[in-house]
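The structure's right below; bear with me while I get my questions together.
As you look at this complex, bear in mind that one protein chain is not there, while each of the others sits in place.
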Amino acid sequence: MANKMKKEAKVLSCGLLAEGIYELWLETPFAKDVVPGQFVGVYPVNKATLLPRPISVCEVDTERSAIRLVYRVVGSGTAEFSLYQPDDFIMILGPLGNGFPLDKAKGKNVVVMGGGIGVPPLLETAKRLTDAKVSAVMGYRNSETFLSDEFEKYSDMYIATEDGSVGTKGNVIDAIKANDIKCDVIFACGPMPMLRAIKAYAGEIGAKAYLSLEERMACGVGACLGCITKTKEIDDHSRVHNARICTDGPVFDADDLEM
Amino acid sequence: MANKMKKEAKVLSCGLLAEGIYELWLETPFAKDVVPGQFVGVYPVNKATLLPRPISVCEVDTERSAIRLVYRVVGSGTAEFSLYQPDDFIMILGPLGNGFPLDKAKGKNVVVMGGGIGVPPLLETAKRLTDAKVSAVMGYRNSETFLSDEFEKYSDMYIATEDGSVGTKGNVIDAIKANDIKCDVIFACGPMPMLRAIKAYAGEIGAKAYLSLEERMACGVGACLGCITKTKEIDDHSRVHNARICTDGPVFDADDLEM
Amino acid sequence: MNTKVKIAGVEFKNPVMTASGTFGSGMEYSEFVDLNKLGAVVTKGVANVPWPGNPTPRVAEVYGGMLNAIGLQNPGIDVFIDRDLSFLSKYDTKVIVNVCGKSVEDYLEVVERLGDQKVDMLEINVSCPNVKEGAIAFGQNKDALYDITKRIKEKAKQPIIMKLSPNVTSIAEMAKAAEAAGADAISLINTITGMKIDIYKRQFALANKTGGMSGPAIKPVAVRMVYEAAHAVNIPIIGMGGIANAEDAIEFIMAGATAIAVGAMNFHDPYTTEKVVDGIEEYMKKCNVQDINEIRGIV
Partner (left out) sequence: MNTKVKIAGVEFKNPVMTASGTFGSGMEYSEFVDLNKLGAVVTKGVANVPWPGNPTPRVAEVYGGMLNAIGLQNPGIDVFIDRDLSFLSKYDTKVIVNVCGKSVEDYLEVVERLGDQKVDMLEINVSCPNVKEGAIAFGQNKDALYDITKRIKEKAKQPIIMKLSPNVTSIAEMAKAAEAAGADAISLINTITGMKIDIYKRQFALANKTGGMSGPAIKPVAVRMVYEAAHAVNIPIIGMGGIANAEDAIEFIMAGATAIAVGAMNFHDPYTTEKVVDGIEEYMKKCNVQDINEIRGIV
């Protein structure tokens, strides 16, 4: 696995993808080592905020040694990031965590599922799943969708919106059912209720699900024990029913989770 | 007196005057009201530092509604200020304090004396003393002098340097003696030992001295009682032997001070 | 929409006050904010006689805040009544006078002098960490606190607020002692004792060595203490410590404060108090809060 580092990354480009959703392309030496589903810690310049903001890698461009971050502005850190301009430098820590186990999808019907700001990490995931039949099901609140046309390049793309303005009205499970999508393996990222529903659905249809979780983090590297999730079995590192999302995850086999 | 305000000021120009000494020209609505010797509070952007930095007004340009600040980089705030570029905005509070009592010099032999980073406020002072005979005596550490040629426009200019590399070797009192400068009134700003020496010298020769003092400040407007100096008589506001440098000063009649 | 709050029968037009010692008697900041818009002006601590305070440096900046060791410099109660109270009487805002002393008798003298003045409440500062005699000693021992509270309450013509020190093991115990002795309200927190050393000059940043820390850096400690105090007593609480904006103010109210005060952040932005007043109304509109009293202690 690639060594983690904290290093300044150069902003190559930036932009607004949808209301409140921004992207940054950053040049960083570890780009080539990134596995989809991994994340980076992004440090605000604001000296009153000291913790890195965990943001998933959305896409990798090995040619430019660059990673793409797509994020929603929700607080002071992300607000600051949205002001960066090309050629600015931004401090990042990465690559962090383990990505999606792409090998488990080999030759299978795989569905990548994202909800809201869980959509971004699945783009690079879909792109790398070249030896599987890939469907993508992405859930949004409304017609302010983002990245959806890019998924079309690598997958059969389906959309669900809460208000029904685009695609299936409802959630990603509704969309999967409505479109009768074949599904052996699921890679998913999104809010907890969506992940719970996916776990249940996978159980029903006998598919494997790998879920990317979120939790408040401090260190991002497994040292502080801030970001745990409950596990079914005793975890090998913690010796209790807790796994660290930042290092043991963020992607977990749904069967291992107590959620 | 002009109302105080906290307001963003536009950087018109900036520059390096000598090693570690920078200037900023700032556009601000209160420029025309500034009396030489008054100061402003400059707020760093660094969110971990909340207090305004007191910096004297060095010069006023009423045409452009601008003030000039000349400052030495000594810590995080001034380091940040030195990075500002034209068209940036910087938050300032002002105008603060009382300036030099220019009327006391009318028709007299006045000497403006500055030491180190106490030099700047005397430039506008010299400029406004049009109805007096003005000499300027400025003390520096070494040949890294600044503003000295500008004083020549408004006064007979003498320099003292600690290492003797320019002008009289020694302090401002040495220079005044060496050059036999006539002196009825002194306006001075600089480090405490220099101000003490000036007070003593003024006493000896029977001149009046007005001294601009420095102290750590919090509010800058007279509310916190952080910035007091000891006074000979009971102060009218405090009812003890303390006057507030930020509002009762920074310029005081040397005779009123216990220093 | 109602922003009025009531403490010991006194009605404030909104819960926003000034923290003692950071706003003088309002004169200096009246150039920046309309005092009529504030719930109350809480004055700098006043003693029976003028106090010179501590030597300088008296203030030092620290990460996210400041230290002060003013040492309760004040002009004494006579001048205070003549000058400061008559200035404040021109405004339509409540007036709370912060009282300090070295002995119980000092406090009582000030409290008696204020008895016939146009003052709405008295805030008794038993928690200043910057004067050697008295003051904080009363605020760090629950029996001493009980005793001084009781004696002041007996003499006071106005309702009294006991201002508590955060430099204690249990704020709940101190709050209970004040309540048991008859305090009408408590305010907290006063500053947390801190120190800064200049490692190049090898000396303390403050002449007094230690100073009281205030500003946003102390806010989480203050919110916790307000919450603990609110769960320990039934008298109203005035919360303070690092409040910089309306969101901070709401946080204190949700922790259990009836009113809040803005302190060190006045120095960062002289308009802070007024902005907090306006910001609270905006929050209430946005979050559909009809009455500010609805959200007190809601967590």
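Order as written gives the chain letters A, B and C; numbering starts at 1 within each chain.
In this text, a residue touches a chain if its C-beta (ideal position, glycine included) is under 8 Å from a C-beta of that chain, and two chains touch if they have at least 3 such contacts.
Keep in mind that this is a model prediction, so the values were computed, not measured.
Per the touch definition above, the residue from B:Val11, B:Leu24, B:Ala48 or B:Ala202 contacting the chain not shown is B:Ala48. Listed residues A:Val45, A:Val73 or A:Val221: the one in touch with the omitted chain is A:Val221.
Seen across the whole complex, the unshown chain contacts chain C at 62-65, 67, 140, 167-170, 192-197, 199-200, 202-204, 209-210, 213, 216-221, 223-224, 227, 242, 247, 250-251, 254-255, 283, 287, 295, 298-299.
In the full complex, the hidden chain is touched by chain A at residues 3-6, 43, 47-52, 93, 215-229, 237-242, 247.
Here, only the chains that are shown with their structure count from here on.
Here the chain at the heart of the shown protein, by mean C-alpha position, is C.
Our note on geometry: chain A versus chain C, Cα centroid distance of 47 Å, whole angstroms. Spacing of chain A relative to chain B, judged by their CA centroids, is 57 angstrom.
Residue positions 47-49 of chain B each touch two or more of the other chains. Annotation for chain C: residues 64, 216 touch two or more other chains.
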